[in-house]
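Structure, as structure tokens:
Missing here: one protein chain of the complex. Every other protein chain is in place.
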Amino acid sequence: MSADETIGISGGKTDLSTKCLGAAAIGLGGGLIGIFMGVANGDKNPFLGWLWGTTFWLSIAIGMLMLVMLFRVFNSQWTPVVRRQMEHCLAVFPWLGLCFLPLILVVWFGGDQAGVLWNWVNPASDVPVAGEVHKVGHDVLLQKKSSYLNVFFFSIRVIGYFAIFCSLSYWMRKVSFTQDRDGDSKWTQLGHNISAAGLPAGALALTFGAFDWFMSLEYHWFSTMFGVWFFAASIRAGLAVAIILCFVLATRTDLKGFYNFKAHQYDLACLSLAFTVFWAYISFSQYFLIYNANIPEETFWYVIREINPNTGERTGWFWVSMGLIFGHFLIPFLSLLWYRNKVEPNKTLKIVVWILCFHLLDLYWNIIPGRIPNSESAVGYDIRYVLGTQLIWGLFTLVGVGGLCIWAVLKSYRESDAEIIPVRDPRIKASINYHE
Amino acid sequence: MSSATTDMVKPSAEILKKVKPAKLDEVPLVLNKRSLHWITEKICGIVEAKTPSWWWWCFIFSLLIASFTGMGLLVLVSSGVGEWGNNNPVNWGWAIVNFVFWIGIGHAGTLISAILCLLKQKWRTSINRGSEAMTVFAVMCAGIFPLFHVGRVWFAWWLFPIPNANNIWPQFKSPLEWDVFAVSTYFTVSILFWYMGMIPDLAVLRDRAQKMWRKYFYGFLSMGWNNSNTHWRNFEMAYLLLAGLSTPLVLSVHTIVSFDFAIANLPGWHTTIFPPYFVAGAIFSGFGMVMTLLLPVRAVFGLHDLINQKHIDNMCKITLATGSLVGYAYAMEFFIAWYGANSYEGFAFINRAFGNYWWAYWIMVSCNVICPQLLWFKAIRENTPLVWVISIFVNIGMWFERFVIANTTLSRDFLPSSWGYYSPTVVDIFTFFGTFGFFSVLFLLFLRFLPLMPLAEVKSVTPMADPHAGKH
Partner (left out) sequence: MANKGIKYGLTAVFNTASDIYTAAAKVRDAGYTSWECYTPMPVHGLDAQMYGLDEKGFPIRSKVPRFTLIGGVTGFFTGMFIVWYMNAYDYPLIAGGKPFFSPIFPFPVFYELTILFAAFGTLFGMFFLNRLPRHNHPVFEHPKFGRTGDDKFMIVIEVEDPKFDDEETKSFLNDIGGKSVGLIREPEEF
């Protein structure tokens, strides 16, 4: 069955796959132009945008990978119908690895501008230290952690993360798709065992990934909680996309009738509610402990997300922060408490799209704000604006990587000979008959 | 539009034809196809039978052990907190360790009754009542320590938001005040949850009661429950809501306990992962205790059909998972202590592993991280006595975890001139040792007078509860 039939959009002028490839070409092309300009001018913004746009899709995929493994470990009865759709999404990891490549290439071959995104890469980059601007190479703090933060080890790690993600997703797909053909229960057992071992591996990969990609943007700052934040954020994003995808498929394809809004969607929405609370718990605890301890080496990270330390005035980041508290926690939390909002697809859909938008903002808030070294300033640095060119470059990347990911998922639907539901899964009957 | 999409559509017949689930041998939750009546008889029988003599022996023995706490507290109250080993620089000795230890144990009960309920893990039904009882009793044991550490215990009411003699209110900026709210809320809600879940079972005991005192006792407690669908409907909703409330509650309680440490700007204490790390550790220790308690109970009462290998397997796996999470947190702490490049923080962790309390640290690591890894193996999970021994190691390891956190940091902080070494006194040891007796006394009373398992929930997981039996 072709993807276009599957998604039920054939008959248009151009099919969806081609449109997605087009979007990928335009978006990634735009983003790459930004990267070239960034290397040429020493402009950090296109890189920040690229990182933001790529990790948005990456976080969704990571969230789904962790969910699939969790479902398997829990021997969950109701999930096989949903799990199959997520397994198709796991096809995106190699492509995401490809999208990460430009950043690594710049680290290696960027010459003078190798440290344009992660300033610790280049000893000649500037860093604000105690009101003055120093060279990264002379920073004691970096010297102490240079056995971890160095180009070679960093690249090995990034390759390692993608190796873990790709191989786990390969196996998650393989055990499920092969079972469709031979109906052997050993695949269920194997999937269970791989997931049990894969969860710690995935957890470590995403933790250190978050340290390397996001936390080391300000390598002075550190938080033990940071990996857990990225886990919570990823799961929320993965659940939101799963709900959207299942809605699309259940209204337009053969998934119709198998995916029950009062049962499957209700439970996905409950999980979404739970992880909304979990995300808030993690984010709040991190803020709360740093706020209460009030140690300058940690607080600056939150300070630059609230005020401009040169003037003491609130910046746009303050409003982004408030937006996250109310938009990413309070509003989804209160809406998801209502039963109707979890079972009526058009209401649930609005909420999860909302969550996804704010997840994008959450990543933006974690990645973009930064200290721009400036010896003229009172504190030795200025703050990056909320609305800068990074947003434009980021939107290019967002569209480009998104197009590529959707194309890869459609390709998986089209080319793998898997049924729309895992027909030979031992628990498929329980999952089909699952009702409220 | 909404009604069009929510209405159940008939699934495609073509795919339905292909649905041929692979055969998987799964152990049912209730073995030997026991009938509903058998379940009622079995569980009510425990309470209704004549008190067995072993119960009396255990009860007297536990009372004896509990008297140690009584003696310890008597000495403490009559002569003052100087009787404990707390002194500069370690002003928080065993008391805080014991408090966190016991409160942590309680968390598994809430996890089983609340979080597993939300996750629709049906295997929880036969172990949840016992674990909830464990929660309530563990919190009672925990409460002893903060209550008596104030020294003049008759002023303990100052902890509550009541103005004292000078019209001063409690200070809400202090994590110890948050503890008061967290622990008292936790205790209250745990009792509510435990009690509410018990109401239908108490009604069954009431209806079966022969003796007058039983009729009144269970009749009063069951509040006139009548098994009607209206009752069940509201009950199920309320149960689900309490589960939903207890889940964030259980997370918050150990989070706030972790704030006791993490708010202080001391190396080894102030680290942002403390809240989830403490919660994972609490659940881990609690599961250790659940297995320590329920494996003997299962053997004594012959409950092998209701708590079978599947239940033990699952408990082992959760122990393994939470143990590994704790290991993850240890690793993060160490990594960030180094990555943060703060020399005091770095020293605190080197000192934990190789300093004056190195032995406590390695006991902790081997009991908490290494020992549970044995549970990866099926053969070990199926060896019940060995599982029981591992569960004891988990309890020991988690006590040492709190000891390591509290004591290594305090005994060697910033200035070497103020370093010291903490040793407990006999009063410390007596007080703590006795709490195990106190806990056992309460648990034995529970076994004797209250239903050990939720009848309705255990019945719900049998095939007889399915209204579509034989129709799918």
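Just a few scattered comments:
Note that the chains take the letters A and B in the order they are written out, and that residue 1 is the start of every chain.
Just so it is clear, contacts are C-beta pairs under 8 Å (C-beta built on N, C-alpha and C of every residue); 3 or more make two chains touch, one makes a residue touch a chain.
Nothing here was measured: the structure is a model prediction, and the numbers come from that model.
In the complete complex, the residue from B:32, B:87, B:227 or B:343 that touches the missing chain is B:227. Although one chain is not drawn, the whole complex shows that of A:157, A:174 or A:262 it is A:262 that touches it. In the full complex, chain A touches the omitted chain through residues 262, 284, 288, 291-292, 294, 337, 339-340, 343, 435-436.
Summarising the interface, chain B meets the missing chain with residues 2-3, 6-7, 35-37, 40, 161, 163, 167-175, 177-178, 181-182, 185, 188-189, 192-193, 196, 200, 203-204, 207-208, 219-220, 223-238, 241-242, 245-246, 248-249, 252, 255-256, 259, 455-457, 459-460, 464-471.
Rule of thumb we're sticking to: only the chains that are shown with their structure count from here on.
Within the complex formed with chain A, the chain B residues making contact are 1-2, 5-6, 8-12, 14-15, 18-24, 26, 118-121, 247-248, 251, 255, 259, 262-263, 265, 270-276, 324, 328-329, 332-333, 336, 338-342, 376, 472.
The touching residues of chain A, when paired with chain B in their complex, are 74, 77-78, 140-141, 144-145, 148, 179, 183-185, 187-188, 196, 200, 203-204, 207, 211, 222-228, 251, 254, 256-258, 260-262, 267, 270, 274, 277, 281-282, 285-286, 288-290, 292-295, 297, 343-347, 419-421, 423-429, 432-433.
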